[in-house]
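First up is the structure itself, then whatever we jot down about it.
Note that this complex is displayed minus one protein chain, with the remaining chains in position.
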Amino acid sequence: MMDPITRRELLRRAALGGAAVSLPSLLAACGGDGIEGQETTTGEAAGTTTVSQELADQLVIANWTFYIDINEKTKKRPTLEQFKRDTGVSVRYIEEVNDNEEWFGKYQAQLKAGDDIGRDIVVLSDWMVARMIKLGYLQKKDKSAIPNEENLQDALKSPGWDPNRDYSLPWQSGLTGIAYNKKTIGKVTTMDQLLTDPKLKGKVTFLTEMPDTMGLLIAAQGGDPENVTDEAFDSAISALQDAVDSGQIRRFTGNDYVEDLASGNVWAAMAWSGDVAAGIDNPNIEFTVVDTGSHIWTDNMLIPNGGDVFTASTFMNYVYDPVKAAQIAAYIYYVTPVKGAEDQIAQFDETAVGNPLIFPTEEMLSKTFIFDADAADKAEYKEKFQAVIGA
Amino acid sequence: MSIAAEQLPAPRRFDLSARAVAAARHHLLTLFAILALVYLLLPIAVVVAFSFNDPVGRFNFTWGSFTLDNWANPFGFPDLRGAVVLSLEIAALSSIAATILGTLIALALVRYHFRGRGATNLLIFLPMASPEIVMGSSLLTLFLNYSIPLGFATILIAHIMFNISYVVVTVRARLAGHDRHLEEAAMDLFATPWATFYRVTLPLIAPGVLAAGLLAFALSVDDFVITYLVSGSDQTFPLFVWGAARVAVPPQINVIGTMVFAAALVLMFLNIAFQWRRSPKGAA
Partner (left out) sequence: MNFFHRHRALVPYLLLLPGLAWLALFFVVPMYYLGYTSLQAGDLFSGYTFAWAWDNYSDAFTLYRGHFIRSLEYAGVATLAAFLISYPLAYWIAFRGGRWKNFLLLLVIAPFFVTYLIRTLAWKTILADQGFVVDALRTLHLVGEDGRLLATTTAVVAGITYNFLPFMALPLYVSLEQIDKRLIEAAQDLYASRVKAFLRVTFPLSLPGVFAGTLLTFIPAAGDFINAELLGTPRQLMIGNVIQSQFKEVANYPQAAALSFVLMAGIVIAVLLYARAVGSERVTAGTAA
């Protein structure tokens, strides 16, 4: 090997040594800080974990775009700067997640082999967390370092795939609806318009996330996206296929629909609630929930194998402080999972107070659904969906 | 757009007088060639122009306003510097390795008669005749089957592999044109093959080897598809651009692109100038 041996390389090799013994727990052991031989032992009872209690110099976070506060002038991220000031840990923040499946595919080979992927925290959606837990690609977080976890909204405390929140902690929740350019197309509020309005031909994008696209379509057809049936799925798929074949749908996108929408290539898009506020500097673009049903989802902070558990947990604790949570929410306009943030947000942004995108109203929530967790990662559905969106 | 415009220079008009045809063709051809050059260079102009853009939002696709900030701060975007450095490291190492391996093969092919020549030619030719996605995916399956960690080493292995053939072909083309008798005479004089190699063969093939090395360097820096498949979490410059195409296209990408372009142009100009001085003829 000709590469200079970096700390990461050493970790990777340490992890590889673990892979030879082929025990996931051993892998986790090498993960924390393999060089010094500090151990991660997994407690049996309530997922209590004891790990190295020493902070690393650097924390690497992989996240979606438009998902943390940023100062547009200096390009610095206030929350991360403050974290460094308070803890001494500098954060390398990588905006590399555009789509759950794509991120997973990029690192799957390495995660499977037990290599360190060089990320301490990654933020992924519920159904992908379920998959990664099942595959043993994640480490348990250090709950002793996260006293602020008590601020987690009650509704999010015990999802079926991680009942004790051993592995995951919500980053943000959000809604999937429609963003449209009111200047070029007027109001677009229904899935039907997206799928068939001839004025929007070739000017519409849908999301590559199956739960978003299929959930909204099934709901629009009167089906129940919380308990997906084969009939409902197939009928929604054929509607989608028709829209692809007719040239109505221009592309399937991750976060990158923002670019097409902003540049005017696209006039209406299936979109995530916060992006319009944080990512598009254009007063003509508006976001709306869909009356027939919008998807409400949650993205979670996770610690992939090889990540530094203690430092990652410390960061989780940091952003679960209501003031920090409010600071982030005031910028990115997603639904914060942290209790008490609502009382703090005024100091960052007066207009954010009571903003339904951050603090959804009862009326808004009544129009939402949570996509069927089993259907979200069902191979048969995935295959059908992939075949339509192409590739 | 240009597809509609392109046509071979009107071969059907020979009922007109030959002179008129010739004149018309002369200008048609020139006009056409200029259009073709515009087509080739238009995107480059856009790349360069947009390196001075101060975009609205995070995608450098529409014109905002003029700025020199991007040039003042070419690495002012997280991870860009690391990606450029990795690209240069890989390109340097892989081009050196491939140039050595490929030059040896070219020497064997031009200077010696041996059995297995056809098979050798085939093995050199196949990598050039394979789609990159196939080479990348087959290497990936090899690495996956042996659980070889993806990263610097795997990228380097792949780059050396796809560069060898191009080196062989380039060096062989230069070698084939040279006079063997010089070497034979040298062999008689110096009597050792090493001395012959250093004093005669190497100076003879040096321009070809240099050209091959530069070609390999360029191919390595530009490679996306194979690198994408075998890279793991390491990121070369093209991979950075690919990631950026989805989440944010900073104008710094255009700055780096323009720099690489300018550097290549300077090198080529020097090469041309050098050849101009040595002889009026000779391809770049």
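The chains carry the letters A and B, assigned in the order they are written, with residues numbered from 1 in each.
Operating definition for what follows: contacts are C-beta pairs under 8 Å (C-beta built on N, C-alpha and C of every residue); 3 or more make two chains touch, one makes a residue touch a chain.
Everything numeric here is computed off the predicted structure, so don't read it as measured data.
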item: Among the chains presented, those that the missing one touches; value: A, B
item: Touch with the omitted chain, as defined above, among B:92, B:173 or B:210; value: B:173
item: Touch criterion as defined above, residue of A:190, A:235, A:263 or A:282 at the omitted chain; value: A:263
item: Missing-partner contacts on chain A, residue numbers; value: 99, 101-102, 104-106, 108-109, 131, 134-135, 199, 201-202, 244-245, 247, 249-252, 263-265, 379, 382, 386-391
item: Residues from chain B at the interface with the omitted partner, ascending; value: 1-3, 6-9, 11, 14, 18, 21-22, 25, 29-30, 32-33, 36-37, 39-44, 46-47, 50, 61-62, 100-102, 104-105, 107-108, 111-114, 118, 120-135, 137-142, 144-145, 157-158, 160-161, 164-165, 168-170, 172-173, 192-194, 218, 221-222, 224-225, 228-229, 237-238, 241-242, 245, 249, 253-254, 257-258, 260-261, 264-265, 268-269, 272, 275-276, 280, 282-284
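FYI, only the chains that are shown with their structure count from here on.
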item: Between chain B and chain A, distance of the C-alpha-averaged centres to the nearest whole Å; value: 39
item: Contact footprint of chain B on chain A as seen in their complex; value: 1-3, 9, 12, 16, 19, 65, 75, 92-96, 98, 106-107, 109-110, 113, 115, 117-119, 254-256, 258-259, 262-263, 279-281
item: List of chain B residues in touch with chain A within their complex; value: 56-59, 61-62, 76, 78-79, 93, 140, 143-144, 147, 149-153, 156, 232-233, 243, 245-249
